[in-house]
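Just one protein chain is left out here, and the rest sit where they should.
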Amino acid sequence: MRYAILLMGAPYSSQAAHSALRFARALVGRGHRLEGVFFYHDGVHNAARLAAPPQDEPHLVDGWAALANEHGVPLQVCIAAALRRGLLDEREAARHGKQGHSIEPPFELTGLGQLLDLGLSCDRLVTFGP
Amino acid sequence: MANDKAQGVEGDLLVILRHGPHGTSWLREGLDAALVAAAFGRKVTLLFMGEGITALVPGQTSGPLGQKGTAPTLEMLEMYDIDTLLVEAEALERFGLTVEGLMLPVRAVAASQLPAVTADHSLVLTF
Partner (left out) sequence: MLLHILNRSPATSEVYRQAMAAMGPDDRLLMIEDGVQGALESLVGRFGGLQGRLYALEEDLAARGQVPLCDASVTRVDVEGFVALTEEAQRTVSWF
């Protein structure tokens, strides 16, 4: 089946991101396709390129990136939610005259339309909230 | 749109709004998702549950620090062809509100009708 995940919790602050990553791995392990993970609300923090948790703790940002790199899963971050929370890729940082950037591939800033697209075209959309 | 006999409500997307205005971003973000779906031509139903019903209290303003609030977005729903607005009847009672006293035309839905509303949409998002 074709799955999509909507994640609305930031890493560490709640278990949402952990549960979502566990679920993502398990569904891929069962042979399903994960068509995309959409990050909205505080979920955009999962794309924070500068996250530096202690070595002996889960690294959610890297975890999502690994999933994307291993299985070709698109990681789509709502641009409006991201900008408000200080998550900008190089292009947006330049556009807003900011030094440095906080999002990089495989995370991609996209519009909310992508969420609806995923939700309406996939067999299952599972939401993980804080 | 009075509280008349139970009639099937179905559509592509049901957005359940459980939070009131200003206190958190949930209401705003839920409405944005609903508007985008409607802009893409989808049939969208909004269900205001629990505290979400306070989103429809008239006379709202922008926030103390200039936050936009959600009243302006709600005024735009009709323009986006989102006209199926449901409110949880129990929430109306809990918050001492009436259908007539809300800022938009809504239909009250009793608890017994909620499962059917939830089941009759292709996609359900909760905010």
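Per-chain numbering from 1; labels A and B assigned in written order.
We take it that a residue touches a chain if its C-beta (ideal position, glycine included) is under 8 Å from a C-beta of that chain, and two chains touch if they have at least 3 such contacts.
Treat the numbers as computed from the prediction; the structure is a model and nothing was measured.
The chain that is not displayed touches the following shown chains in the complete assembly: A, B.
Of the candidate positions B:Ala39, B:Val57 or B:Leu114, contact with the hidden chain is made by B:Leu114. Interface with the hidden chain, as seen from subunit B, comprises residues 16, 18, 49-50, 88, 90, 111, 114-119, 122-124, 126.
On the side of subunit A, touch with the chain left out of the figure occurs at residues 1, 3, 8, 14-16, 19, 22-23, 25-27, 29-30, 32, 124-130.
Everything below uses one rule, namely that only the chains that are shown with their structure count from here on.
The residues of subunit B lying in touch with subunit A in their complex are 12-13, 25-26, 29, 32-33, 36-37, 39-40, 42, 122-123, 125-126. Across the complex, subunit B is touched by residues 6, 40-41, 80-81, 111-113, 115-116, 119-120, 125, 127, 129 of subunit A.
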